[in-house]
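Up next is subunit A:
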Amino acid sequence: MNARAAILGRLRTRLGRDTASAAELRIMEREVAGRLEHPPTHPVPARTRLGDAARRALFVRMAEEAKASVTPLARAAALPESLRIFLKARGLDGALHATGEAGLRALPWAAAGISLRHGRSAGTPASVALAFAGIAETGSLLFCAAPESPMTAHLLCDLHLVLLPENRIFATVEAALEDFQKTQGAFMPSAAMFVTGPSRTADIEQQMQLGAHGPRELHIYLTEEGP
Partner candidate 1 sequence: MAPPRISVGLFVTCLVDLARPKVGLAAVRLLEAAGCDVVVPRAQTCCGQPAHNAGDRNGAAQLARQTIAAFEDVDYVVVPSGSCAAMLRRHYPEILAADASWSRRAKAFGGKVFELTAFLADVRDLADLPERPGPKGPRRIAYHDSCAGLRELGIRNAPRRLLEKIPDLGVAEIAEGEVCCGFGGAFCVKFPEISERLAADKCRAAEKAGATELAGGDLGCLLHLAGKLRAEGSNLRVRHVAEILAGLDDGPAIGEPVTGEPVTGEPDAGEKARG
Partner candidate 2 sequence: MKITSNAFRANSRGALQDRNLQDALGNLKRGFQEKRRKAKARLPEFEELQDHAVAIKEHSLDHLDFYLERFEKEVTARGGKVHWCRDGAEARATILKLCKDVNAKRVVKAKSMIAEEIAINDYLEANGIEPCETDLGEYIIQLRHEPPSHIIGPAIHLKREQVADTFREQHSEFPDARKLDAARDLVDEARHIMRPRFLSADVGISGANLLVAETGSVVLLSNEGNIDLSRALPKTHIVVASIEKIVPTLSDANVILRLLSRSATGQEAAAYMSFLTGPRGADETDGPEAFHVLLLDNGRSDLLKGEFERILHCIRCGACLNHCPVYGVTGGHAYGAVYTGPMGAVLTPLLEGLEHAAPLPEASTFCGRCEEVCPMRIPLVGLLRNLRVRLLKKKPDGLATRRRLGVWLFFATRPSLYHGVARLLLRLAAPFGRGGALSVGPRAGGWGRRFPVQGGPTFQEMWRQREKAKRP
């Protein structure tokens, strides 16, 4: 007997499936299918049930608590200039790794003297990315794997610079994933990564150190007007 049949067989014996009638099994299968279709309502933290402004404020508070910085920008178009100043202050040249969303590409990079590289990253001082969503409950950013959004762009940089339009802040992880399903037509991306602050470790004497294997810093640029 192969392992699959053996394991499932053992589970079915333990669960009493062999003593259940065919009708009972059909009912059970229908119930399970029904539950998958319409999962029970689970509690969602009340602190996430907020109006737009309060939700934005919660996102900022939680992101900052997770050691990300949040910079408000009136327009996305202001991002390149803002990053030029930032990179200069850090002694970095005007080259950035970037995710490839059209909205991000269309910003006035050249005017700010910044050139973008796209695609898979093999390590870079700084990456700029467009987040799919923000999560107010935890101050997280959602990145979904896509041709224009390789996950390495978010992981192999020291400075993770992320553009997030305010209207993309959702209350919860559930709400953001639901939006992905609705708008992208796919049920789940190959990777949906929720990022909360820079990478970190407390493996040595419980002391929190930022910048473990991923970004050392996470800077979020929150725009009132999306790209």
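Selection criteria: all candidates are chains of the complex that A comes from, given by their letters.
Everything below uses one rule, namely that a residue touches a chain if its C-beta (ideal position, glycine included) is under 8 Å from a C-beta of that chain, and two chains touch if they have at least 3 such contacts; residues count from 1.
Everything quoted here is computed from the prediction, not taken from an experiment.
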Neighbour chain for subunit A in the complex, from 1 or 2, resolves to option 2
Subunit A contacts candidate 2 in the complex at 2-4, 6-8, 10-12, 14-17, 28-29, 32, 35-36, 39-40, 42-46, 62, 65-66, 119-123, 137-140, 145-147, 150-152, 155-156, 172-174, 177, 187-207, 209, 211-215
